[in-house]
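Worksheet for the structure shown next.
Every protein chain of the complex appears in place save one, which is left out.
The chains carry the letters A and B, assigned in the order they are written, with residues numbered from 1 in each.
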Amino acid sequence: MGSKYPPSLRCCLPLWAVTLQVAFTLLFYFFISYDTLQVDQKLLVTYQVIKDLTLMAALGFGFLSSSFRRHSWSSVAFNLFMLALGVQASVLLDHFLSWTSQKDALSLLSIRKATMSTMPVLISAGAVLGKANLVQLAVMVLMETAAFGATRFADKQVFQVEDHTVMMHGHMFGAYFGLLVAWCLSRSLPSGVDEKVQTEKVQMATGSSLFAMLGTLLLWIFWPSFNSALVELTDKKNAVLNTYYALAVSTVTATSMSALSHSQGKINMVHIHNAVLAGGVAVGAPCSLIPSPWIAMVLGLTAGLISIGGAKCLPVCLNRMLQIQNPGGTHYTFGLPGVLGAVTYFCKTRKNSYSIFDVNQMIIDFGALSFALAMGMAAGLLTGWLLNIKVWRAPHATKYFDDQAFWEFPHLAVGF
Amino acid sequence: MGSKYPPSLRCCLPLWAVTLQVAFTLLFYFFISYDTLQVDQKLLVTYQVIKDLTLMAALGFGFLSSSFRRHSWSSVAFNLFMLALGVQASVLLDHFLSWTSQKDALSLLSIRKATMSTMPVLISAGAVLGKANLVQLAVMVLMETAAFGATRFADKQVFQVEDHTVMMHGHMFGAYFGLLVAWCLSRSLPSGVDEKVQTEKVQMATGSSLFAMLGTLLLWIFWPSFNSALVELTDKKNAVLNTYYALAVSTVTATSMSALSHSQGKINMVHIHNAVLAGGVAVGAPCSLIPSPWIAMVLGLTAGLISIGGAKCLPVCLNRMLQIQNPGGTHYTFGLPGVLGAVTYFCKTRKNSYSIFDVNQMIIDFGALSFALAMGMAAGLLTGWLLNIKVWRAPHATKYFDDQAFWEFPHLAVGF
Partner (left out) sequence: MGSKYPPSLRCCLPLWAVTLQVAFTLLFYFFISYDTLQVDQKLLVTYQVIKDLTLMAALGFGFLSSSFRRHSWSSVAFNLFMLALGVQASVLLDHFLSWTSQKDALSLLSIRKATMSTMPVLISAGAVLGKANLVQLAVMVLMETAAFGATRFADKQVFQVEDHTVMMHGHMFGAYFGLLVAWCLSRSLPSGVDEKVQTEKVQMATGSSLFAMLGTLLLWIFWPSFNSALVELTDKKNAVLNTYYALAVSTVTATSMSALSHSQGKINMVHIHNAVLAGGVAVGAPCSLIPSPWIAMVLGLTAGLISIGGAKCLPVCLNRMLQIQNPGGTHYTFGLPGVLGAVTYFCKTRKNSYSIFDVNQMIIDFGALSFALAMGMAAGLLTGWLLNIKVWRAPHATKYFDDQAFWEFPHLAVGF
């Protein structure tokens, strides 16, 4: 039962990854230095936020996509690899994009920003994992970091959107980027391959679905930290409370609607993994503007409904029309609730400006939102096309969602 | 091997849960608003405590009861559902109970209090999970939140006990509430059912017992946060240190006594899951009053002994006399050590008042303790009786501790 996978990644992966890593080190050598501020009053607070974000990124997103029966090792380990690479790339990119201002020496704040900028990459990875090898994922990290960096730059410079809102556009950006990359990588199976084996691979195992639940719970617990990370201290309380209520309501809604969507009233574990987070995603952009808890609760309820509805209806459409197989639920966890949140933000801002006919602001907000969506899709298509090039030695379609293509299994190693 | 469970929860669960959720949202709309304090100096500290408590509630209690071979999915996911519902109910209840004072606008402090008030619900759930469906659990959340809210109100108004002590009574309250609900839901199996299958269900699987260990460890690590959450800043240091030492000693004691209680000197994993926490529970009420570490250590040692002794002797009595099957160990983790802690608190307060004949205070403390116990038992009986009503479509006794009654399993879904 030896793997038929050609042993090509042996030189390919170390060559690319170590070269990239040496290049990053050189760039850091030439361009990045620590700031010389001796006493940073906010140091411990910022470090606390970084810990929460890293916990979400490394553990939360890592285990969230680990529920596939045969792909749990890759999901967790590749996620960490992408995080480590993405943060470095984001720090460098942020440095170059703020080149003119000359004030961006390396502090803890740049790690905070870089970790948040890497989140869309990890969201995309939820759709792509299982269809790409580590070299392809490294390329995707670079492409997506660059594209999201450009989006953030344009949002700030052209549309004058603030940091927090731009980051919250990242949910949509990541989701649609990932979906389009996954679409490009989707290939019909060669005839003669047992389809049952392929279907079985993307099913959950009981044990690894508990790991996915662990990831979900960690994201659930620390989501208020994520939503309030870039918010001013005076607005932080509202951001935390709104996120908390939206998450609580979307949990109750998603769990019960999942029972409604099954003919026998049974709950689907994949829905729980994904839809309980929808409230947090939806409340992301407007979280500091919402003045009363009930609005956050209505948003959480709507997000839970949309998410379960999407999970029930969309796979049918997407599978048939676009041939995207997306068992991870990236679309209805981050895509749809992200759009809901952006639209809510859009309404809230208008209301806050006390001028219904503030057409200018409307156009600008709408422009920023569409721009983020368009950039995510365009960059996703480009990246997907790029990943199809032969040079990356992509896994065969029969080896999709298969840990054995990438990992040395001790109990198989006996024969070697 | 299709499930014989009637598909009734399909309408029942969404109807109840979404109605409840909409009712909560309306109540929030009419009654709750954020406070208008712009700058809250303690904001980040309070948020830190909330994160710790939510981590304990969602992850710790969720995984603590996930060790049953066939009931791990339900344990974790239903626990999150109950937490989300319980926090909302507690916030509303706290608001109505402090109606007269008019000063309780929604701040982070109310979430902290609400999360702590939901802990007894999650403790009870440890005894009830596996015997009730999600609708019954939602009813239980409402009943127990109301009962515990009433207890807290009476303790504060009548007995003048402070918040911290009332919350620590919650361990006992939750444990005995849960045991009596479980007693009401215990049913003898219909004849003809293979008892072996039923016994096998409540056994641990190796993998899921590691998840339970994860829950235990998280509770162990964050227990000092729980015990010190409502303590004044000046007493916080003692509360943290005493909890830490009591936990350390009860770990060593419980592990070694578990070996003594087995005929071949083998350790029981269920004992470890539960008894290592006994020290933290026992030290809960008096944690800020204990002036020296050795007292906390003696308390931890006693709690470990009581807990293992209870685990060895009580199931025999309880199973025979009361027909309660409680594989989760709620009684000897939270019940007995909670009583030990309350009694210690009782002695400590008396000693601190430097008057051995302070009969008044004695009666008051004893009254508060008995009142909490009596309320827990009475409310538990009432709730248990309520949950036996047909309208909730309770699972059959043969489907107890069975994930298949509630969850859509992908690998079984093929035939549907």
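Side notes on the structure shown:
Note that a residue touches a chain if its C-beta (ideal position, glycine included) is under 8 Å from a C-beta of that chain, and two chains touch if they have at least 3 such contacts.
It should be emphasised that the depicted structure is a prediction, and the values quoted were computed from it without experimental measurement.
Of the listed residues A:Phe159, A:Trp183, A:Phe211 or A:Phe226, the one in contact with the hidden chain in the full complex is A:Phe211. Note that of A:Leu55, A:Leu97, A:Leu314 or A:Val343, the residue touching the chain absent from this view is A:Leu55. Summarising the interface, chain A meets the missing chain with residues 3, 5, 7-14, 16-18, 20-22, 24-26, 28-29, 32-34, 38-40, 43-44, 47-48, 50-51, 54-55, 58-59, 62-63, 66, 72-73, 76-77, 80-81, 83-85, 87-88, 106-108, 111, 134, 207-208, 211, 214, 406-408, 410-411, 416. Seen from chain B, the chain kept out of the figure touches residues 45, 48, 52, 200, 203-204, 206-207, 209-210, 213-214, 217-218, 220-222, 224-225, 233-234, 236-238, 240-241, 244-245, 247-249, 251-253, 255-257, 259-260, 262-269, 272, 276, 291-294, 297-298, 301.
The working rule: only the chains that are shown with their structure count from here on.
Note on chain placement: the centre of chain A and the centre of chain B lie 34 Å apart, centres being C-alpha means.
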